[in-house]
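Excluded from the complex is one protein chain; the other protein chains are retained at their positions.
Chain naming follows the written order as A, B and C, and within any one chain the residues start at number 1.
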Amino acid sequence: MVVVMHHGASDAEIDQVCDSIRKRGLEPLLMPGNTMAIGIPSSIPPDVREPLGQILQILPGVDSVTHVSRSYKLASREFHPADTIVDVGGVRFGQPNVTVIAGPCSIEGYDQLKATAETVQRAGATVLRGGAFKPRTSPYSFQGLAEEGLRIMQQVGKETGIRTISEVMSPDMVETVAKHVDILQIGARSMQNFPLLIEAGKSGHPAMLKRGPGATVDEFLLAAEYLLANGNQNVILCERGVHPLDRTYTRNTLDLAAVPVLKEYSHLPVVVDPSHGTGKAKYVPAMCYAAIAAGADGIMVEVHPDPRESLSDAAQALTPALFEQMMEKLRGFVASAGRSLSRIEARA
Amino acid sequence: MVVVMHHGASDAEIDQVCDSIRKRGLEPLLMPGNTMAIGIPSSIPPDVREPLGQILQILPGVDSVTHVSRSYKLASREFHPADTIVDVGGVRFGQPNVTVIAGPCSIEGYDQLKATAETVQRAGATVLRGGAFKPRTSPYSFQGLAEEGLRIMQQVGKETGIRTISEVMSPDMVETVAKHVDILQIGARSMQNFPLLIEAGKSGHPAMLKRGPGATVDEFLLAAEYLLANGNQNVILCERGVHPLDRTYTRNTLDLAAVPVLKEYSHLPVVVDPSHGTGKAKYVPAMCYAAIAAGADGIMVEVHPDPRESLSDAAQALTPALFEQMMEKLRGFVASAGRSLSRIEARA
Amino acid sequence: MVVVMHHGASDAEIDQVCDSIRKRGLEPLLMPGNTMAIGIPSSIPPDVREPLGQILQILPGVDSVTHVSRSYKLASREFHPADTIVDVGGVRFGQPNVTVIAGPCSIEGYDQLKATAETVQRAGATVLRGGAFKPRTSPYSFQGLAEEGLRIMQQVGKETGIRTISEVMSPDMVETVAKHVDILQIGARSMQNFPLLIEAGKSGHPAMLKRGPGATVDEFLLAAEYLLANGNQNVILCERGVHPLDRTYTRNTLDLAAVPVLKEYSHLPVVVDPSHGTGKAKYVPAMCYAAIAAGADGIMVEVHPDPRESLSDAAQALTPALFEQMMEKLRGFVASAGRSLSRIEARA
Partner (left out) sequence: MVVVMHHGASDAEIDQVCDSIRKRGLEPLLMPGNTMAIGIPSSIPPDVREPLGQILQILPGVDSVTHVSRSYKLASREFHPADTIVDVGGVRFGQPNVTVIAGPCSIEGYDQLKATAETVQRAGATVLRGGAFKPRTSPYSFQGLAEEGLRIMQQVGKETGIRTISEVMSPDMVETVAKHVDILQIGARSMQNFPLLIEAGKSGHPAMLKRGPGATVDEFLLAAEYLLANGNQNVILCERGVHPLDRTYTRNTLDLAAVPVLKEYSHLPVVVDPSHGTGKAKYVPAMCYAAIAAGADGIMVEVHPDPRESLSDAAQALTPALFEQMMEKLRGFVASAGRSLSRIEARA
């Protein structure tokens, strides 16, 4: 931590800052330029360090306080240098695999989901997505089939062998969702739903955490830290776009540089969701290729048997034909990236 | 809704768009410039209109689809032209009152809360804030006293007569929090926690909804719509800052123009929280004055008996002395705005 | 400056960082937590410090480099503790004055400008705004009357006594614009037009620098630094809104907290432009009051004799009647802020 004093700070003000630091067992170093460096040994817990930073800011004579150390730990590569491979019933997320998750925005019925599962599996996807509980901006939009949707997904998973993912929106539903699907999805709007993160953490069930549209990388990794700190090692990160400059052409701005950033600072696998990241089906293939080229461990894509009849997010769903074309071309990029598409192995 | 066709769109493409529109009982009007206007009578429910917009986007030959009607209804001034006055146990939010909510970030104990309540009440605040369940970015930060905190707040409320507000973070805690405090706070990070909004809506308990840092005004009012549509008429809006360009000087960008915007398009009272909006105690007084000048119905301010000993958000808490000075000067701005500070009347 | 090494950085890597620092005559301090603090004496010029920060980032083993000192100097309050009062031909910007600048977006002709000048002066404005060279997003929009506009403005200034401001868009026009008007306006889109800043700096003519819509406070003050470092002490800052989350209701997000931030870190007067800051006339009065309450030294407001006939920015111009009403109510807020409207004194 570094404390910069105002140019004209008095000796008494400097002393008060030093005292506040020493009171917490730390030692300030006074440097040229009225700057005070405070070494924080890693033995000092974050719950001492963080309030100290806040308190120093309000002492008289203080110009600014800058934290220089990362505040996540279990999610960091320093703590866990090797890549984490998350095994989801025999489908692996992490080097050298590229795992493709595909399926409709919402589960609308057995026939729709079964047809989609067969299509996407044939084209190379190993995980089926589909929402049963839907977070909708408007209370008047289709809210999903709820538990009935989960049962359909479980059945389709059994019949086809494809692995499954569906969103959980509140802590009391974690157990139910985990019973029916292979991966819990924590949606972008729930990224800082801390009671939900804690329950999903305790469940130990594989969980994919989507980045909130306004979340910095640090906030994203601290949300992952909630899952890890509550005992869940099976965490997959998902970049899905941040707030756009405007929404004329895309719904979000897909932040693909987050892929190499997350791979450098964290050991967790990283998936990219270009469907939400752009909000327009026509831009999804280009962004899938780009995600793989950027080093992503997987992609998540919305596919609907007939988007024109879709109950939600029609504009961002690929048709089966377009998904197949995309997967065809994707294989070249996967190979250029020195990787291969994941397969479904037998469940452990 | 307006559909713009690509310049070279074929007649067949135009026909297909028209057919899709007519299939939903609506009538397209073809205008010069290959633009198709679709009048949406208010009798057409949003759950027909919204998917239609998505579906039209993916038809061949379509350039863009623009929604021109607002998607919130109960929250809109069109639906409810007169200002809503929310009465919270005798304290009113709405014209001509300016209601001041003040108190610590977190409830740390009885003595801290009681001392703060007495201070802020003496200076003109009529509602006491204080977190019992704390949404913290890091799992290692102080997480609050939970139900013990709520009991302390209820006791302090009884002893001093001040009304109370505290945050609720998950749907299963709505009933508990509502039992102990006068106003449920839905935090910024929970603005789109839809299961929570639904429960808080059903409770009918006065609720203050904070704007998410990345939420547009429409998304904010649609979140309020969840509360209203589930039966809660006692909704207070709170602007607390949006994502900043950078965080060197402030933690968020307080969007004060949202005050007149919200007052124009909605009938709900609007409170401003400059403590979170800036994240720095030193900027809070100026932003409180500005909020009142901008037309806010109230302000929410963090005050701590000794910020240097605060367990959370020390940097943004005013000392009792600074709060009193601020309230002194605030009275002039309240008068210039043609308003007066609210008082605590007997509970109905 | 603080350099944080990666957790597993080797001694050789740490040594290389230390060597690079020492090579520039600075001394690194190694602290617990693999952090290296580098005190930068104020005698070290920015052109040594800044490249050093860049270079350290790419050395092996380095996690992050954080600058903790401010990079502006002449614009800083540390360098110049007292408020700067800019005197523009007898009109003062700075405590205790509140200076009101008003006028049309574009100068459209003598009659339009003269009528506006008389109206706004009568209501309390002391500076007349009006664009002769217009920066327009589209090449097809009205581009202004150019030098003819400047001549009209000079004439109206002479006839009414009001002081004048108009925008200059390129370095070769600085002299011409300075000859005709009292204040050079550097527009938001020119905030980092460095050749223009250098010329406007050399001219010494009073200059109002508008904040770019994406500019951080540091970038804004560094742009002011260009003016100051080239010899111009008569610099006025203008906050006019930053990029909005969306443009449905306002064109920009007016960042009023920038007012107290700028007043703390800089000695220069700060004006707020709610016309561009919101883009909607109906929100301008509320934001003018809020700007004054926030501590601004002035406001800049678009007024047009008949906005329905305006050639540019009609949506954000007040009518004369609305401007008068606004000024009436503004006086209360000016008084509550302990200030008074500036007057036109004789030219020095």
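As a convention for this text, contacts are C-beta pairs under 8 Å (C-beta built on N, C-alpha and C of every residue); 3 or more make two chains touch, one makes a residue touch a chain.
Owing to the predicted nature of the structure, the values given are computational and were not obtained by experimental measurement.
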Visible contact partners (per top-of-document touch definition) of the missing chain: A, B, C
In the whole complex, of A:Ser64, A:Gln154, A:Asn230 or A:Thr253, the residue touching the missing chain would be A:Thr253
Which of B:Arg92, B:Lys210 or B:His243 contacts the chain that the document leaves out: B:His243
Hidden partner interface residues of chain A, rising order: 214-218, 242-243, 245-246, 248-250, 253-257, 259-261, 264-265, 274, 277-278, 282-283, 286-287, 289-295, 329, 332-333, 335-337
In the full complex, which residues of chain B touch the absent chain? 2, 4, 6-8, 29, 31-33, 35, 37-42, 63-64, 66, 68-69, 78, 81, 243, 245-247
What does the interface between chain C and the hidden chain look like in terms of residue numbers? 20, 45-47, 50-51, 54-55, 57-59, 64, 71-72, 135-142, 169-172, 189-190, 192-196, 212-214, 219, 222, 225-226, 229-230, 243, 248, 280-281, 307-315, 317
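The definition used in the following text is that only the chains that are shown with their structure count from here on.
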Relative to chain B, the most remote chain by C-alpha centroid is chain C
Round to the nearest whole Å and give the separation of the Cα centres of chain A and chain C. 38
Rounded to the nearest whole Å, what is the centre-to-centre distance of chain B and chain C, using the mean of the C-alpha atoms as each centre? 31
What is the distance in Å between the mean C-alpha positions of chain A and chain B? 26
Can you pull out the residues of chain B that are in contact with at least two other chains? 214, 243, 248
